[in-house]
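Of the protein chains in this complex, one is absent; all others appear in place.
Moving on, here comes chain A:
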Amino acid sequence: MPATQMTMRYGHPEGHTDVCFDDSGSCIVTCGSDGDVRIWKDLDDDDPKSINVGERAYSCALKKGKLVTSVSNNTVQIHTFPNGTPDGILTRFTTNANHVVFNKDGSKIAAGSGDFMVKVVDVMDSSQQKTFRGHDAPVLSVSLDPNDIFLTCTISWPLLQKCNDVINAKSICRLAWQPKTGKLLAIPVGNTIKLYKRETWKNEVDLSDNFITLPLNVVTWSPCEKYLAAGSINGCIVVWNVETKDCMERVKHEKGYTICGLAWHPTSRQIAYTDAEGNLGLLENVCDKDGIKSSSKVSGMGNKDYNDLFDGDDDNDNADNSNFLNENLEFQLTPKGKTNYEDDEDDLMLAAGYSKHRNHILEDDDSSVEVASIEKGSYHEKDEEKDEQTHAMPLMTSQRPFYDGPRPSLPQKPFQSGSTPQHLSHRFMVWNSVGIIRCYNDDQDSAIDVEFHDTSIHHATHLSNTLNYTIADLSHEAILLACESTTELASKLHCLHFSSWDSSKEWTVDMPPNEDIEAICLGQGWAASATSALLLRIFSIGGVQKEVFSLPGPVVSMAGHGEQLLIVFHRGTGFDGDQCLGIQLLELGKRKRQVLHGDPLPLTKKSYLAWVGFSAEGTPCYVDSEGIVRILNRRLGNTWTPICNTKEHCKGKSDHYWVVGIHENPQQLRCIPCKGSRFPPTLPRPAVAILSFQLPYCQIATEKGQMEEQFWRSFIFHNHLDYLSENGYEYEESTKNQAIKEQQELLMKMFALSCKLDREFRCVELAELMTQNAVNLAIKYASRSRRLILAQRLSELAVEKATELAATLKEEEEDFRNKLNTSSTTEWSQPMVVNHKVEENNAKDSEEDDEIEEKTDLHKNKQNPFCKNGNSADGPAIKSVTSSSQGRVNPFKVSASSKEPAISVNSTSSNILDNMKKLSKKSTVPNRTANKEKSLVLKPLIPKPKSKQVLATNFFQTCTSQTEKIEEKENPENSLSESPALSAQNIENERPKTGFQMWLEENRSLILADHPSFSEESDIIKEGINRFRILSDEERKEWAKKAKGGTTNEVEINETETKKRKQPSNDHTKEKEEEKTKENVNLSKKRKSLAVSTNQKLSAFAFKKD
């Protein structure tokens, strides 16, 4: 049993105080700076008797009905006790006396004063006095030897620092003789107590403890001489057993004030103490464990205490629990708490130890105290007996002082997120994003109120709480309640399934005996309960029992969202106030899996979990008692990122925010501000406040830090979109695009900033985070601000990125093919559409970019080959870059072009295909001829699709064209984003006048294919002229004819066209037949025929235009 520390109470105004007991120990006497001596019946005495002795009282001593005080008029006075009538002045000094003490029989007093003098005065006859001079410093304290032989006083003891006034002394250094035998003299020196042997004055023993960090102020012996108590200037009170030198008690003053008065109760195990702020305190049951009290009682109490702390059954414990939740981790955190805790531990052993010795101890100890006070002689024997006892139980005594390592912290109780402590008569059982459940526990009735934020979900309901439900959860579908088991009734789970379409809207389930529900949660279509048997039970929302599995540890809290179930449990024992929690995240949908496998949950030091749940978008989050909000970062291997410190928003130190919900889009932390508490009261109805998030990035004040924080915040808060798309949930594309845009903008800003600061390396690092479009912009920015090296680096980066992208796309494509084989059209066509939407937006962006680009590139295109598009390709690789930069518009085209030079023909052809589409879409009259021309030339160029891939390309092109709307939108942008060269070409296409021009148009792609380095139109024309010359006369004439003939030849051309058009479609069918044999038979005929038919339809469409 540790010493019980009673709460301090006000005794005197702040200032030096002193305390002593009267002879019988029936009252406590204190004196203080108000010049009053107060006589307290006990600590709770509300009306202590006050005796005014002067303006200030410095020290008091009481013996045999005489109260001696030293007061500020430099006198030592005597009063009768307990009446308090003045009985004369004993002696005077030239300055005030600092300390006054009685000798053992109360016949003399000794007083030490600031004028370097000590006087010993006979109480009865004040003329009998002796003055001791020769000290060369103010006398701090005095002590009379019980045998009246020695007088000791502290002054300039070599161990102490000399000081010229009492108030300057670090420690008042109250020394003490052993009260009966006087064998030892105890002196507080620094952080230790030095014990000096009588007569030899040898330093026998040093008593010290790690608990003491600042110098000791006062020391006092227990009346039995066995214990020594000392108080330090920072409020520590430590008790040693002098024989064993074990530290018995460590108590910390609740406010840490200087202890300046310390007194043992003459008979019982109490220590009264006063501090320099005038407060009076009492320690009870000091050193009880050594059997001073009846041991049976001790062991009983020990057990009870143990129960209180750990078992969690009785009411007391509920209070404990709530305390724990609300306020007081301090209980664990303060050193005082630590000692308590440790003591408890020991008590467990003590209790065990005692049972063995019970009889033995019982005999002598009940009487020992009284005996000791009366019979002096027998005291020693008793004492020795006791010593034997302590030796008989070495475990218990040695345990305490030697274990000095980390101490286990109290494991956190299970709780529901968004609930207030259970002991409150009016409390929130749940406050979440759906609604509020309140519980009223009055004397007359007990009721539960359910209220929905959105009344359209369900109307507010009122339930009577006869079963005493303590745990609740609320979702859009149901209300879930649970109660603990009582002696008669089992623990019960009660579900009010209000969204049920049938008439029975309630169900209850009883837990097996000896199994208590500790936490519950609701998801979409399911409910879960964690029980004290370490089982997690899942129910369907209609009441069907589903999975049951074992938890790795006692549950702390649970949360559900959609298909996700989050469980926080105790992974082990935490130490030094920390909790050791683990977290499990399960998905209970069709694809059941465990995402987090009981990973450790990071908590702030010495904090506990305060809230756990999901953001409205379904990302797990939690809040600890220090107000740090953390969110799961799925893109960084399921790590936890702190996103907000609610404490930063608090005005007062004891203010808190009580979190009720987290939203990622818009970024909101919904919480209730609580003034001076951790949780809100039910009345007046608290209002929700919204806090913004801020990641703890460095140098947030600078522009750079700010942008970095913003970027990563945006990054983290849009993770959920990936998750949603992965799991096939619907979400708004626009938000994602917005997020990407925002992030890219921030990156560009940071890029520009680092450019300004000449941090080119950093620029490249930033560029690595950018998308292709942004990189292009960055290249432009770099080249414009004349950072050629940077631009060079960036373009290399861009190439890398493009190839990577191409590679991934290629993979994707293959994936698609695989899927094609197995899955139905609808399944893959949907994501396709989604893809296109995204790309459409990207294309828009790129369009804008490119518009700017065009202007600048008129001058700079040499430096920046990437601005040149498609046809002007410098090499296959670079080509792929450009095409892929806009290429995300049509991933399949990209992949084709990204192939090695061997297939580069394909790329050109597909480019032309695109062009054709463009033109056909425009479908203006002058275009028609051009169209024809195009298609004429196209045919020979269309490669026989040799590889599967090409087939796929075609295939997907047709597929996409099924979704024509998108295509149509997409293509104009596509066309716009092409380089000026191309558009020039288009213009030419519109009016081909001469035969050469027509020929050139046809053969341009050939020329380009042969001379990929040509970037200027003039080069192409030159080459074209050369080639044209090589042609035979006849051919040339034919071209000229065509040019002139126009309409007349149309039929002819059409004929050739149709012929040639058939060719590719034939090719397709052939190809497909080949494919069929090659490939899985699964590749359904239907689809192919569909593809073919669409092809034909398309071509028909093209013809119609003609």
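Convention: a residue touches a chain if its C-beta (ideal position, glycine included) is under 8 Å from a C-beta of that chain, and two chains touch if they have at least 3 such contacts; residues count from 1.
Heads up, the rule we're going with is that contacts and distances are computed from a predicted model.
Asker: Please identify the absent chain by the protein name in its UniProt record; candidates are "AP complex subunit sigma", "26S proteasome non-ATPase regulatory subunit 4", "DNA replication complex GINS protein PSF2" or "ADP-ribosylation factor-like protein 15".
Answerer: "DNA replication complex GINS protein PSF2"
Asker: Of the residues A:Ser113, A:Asn217, A:Gln412 or A:Ser433, I need the one that contacts the missing chain.
Answerer: A:Ser433
Asker: Would you mind spotting which of A:Arg670, A:Lys780 or A:Lys810 touches the chain that isn't drawn?
Answerer: From the options A:Arg670, A:Lys780 or A:Lys810, the contact with the absent chain belongs to A:Arg670.
Asker: Among A:His135, A:His453 or A:Arg787, which one is in touch with the chain left out?
Answerer: Spelled out, the listed residue whose C-beta touches the missing chain is A:His453.
Asker: For the chain not shown, which residue from A:Lys255, A:His462, A:Lys592 or A:Arg685 touches it across the whole complex?
Answerer: A:Arg685
Asker: Spell out, residue by residue, where the missing chain touches chain A.
Answerer: Chain A touches the chain not shown through residues 433, 435, 452-456, 670, 683-685, 687-690.
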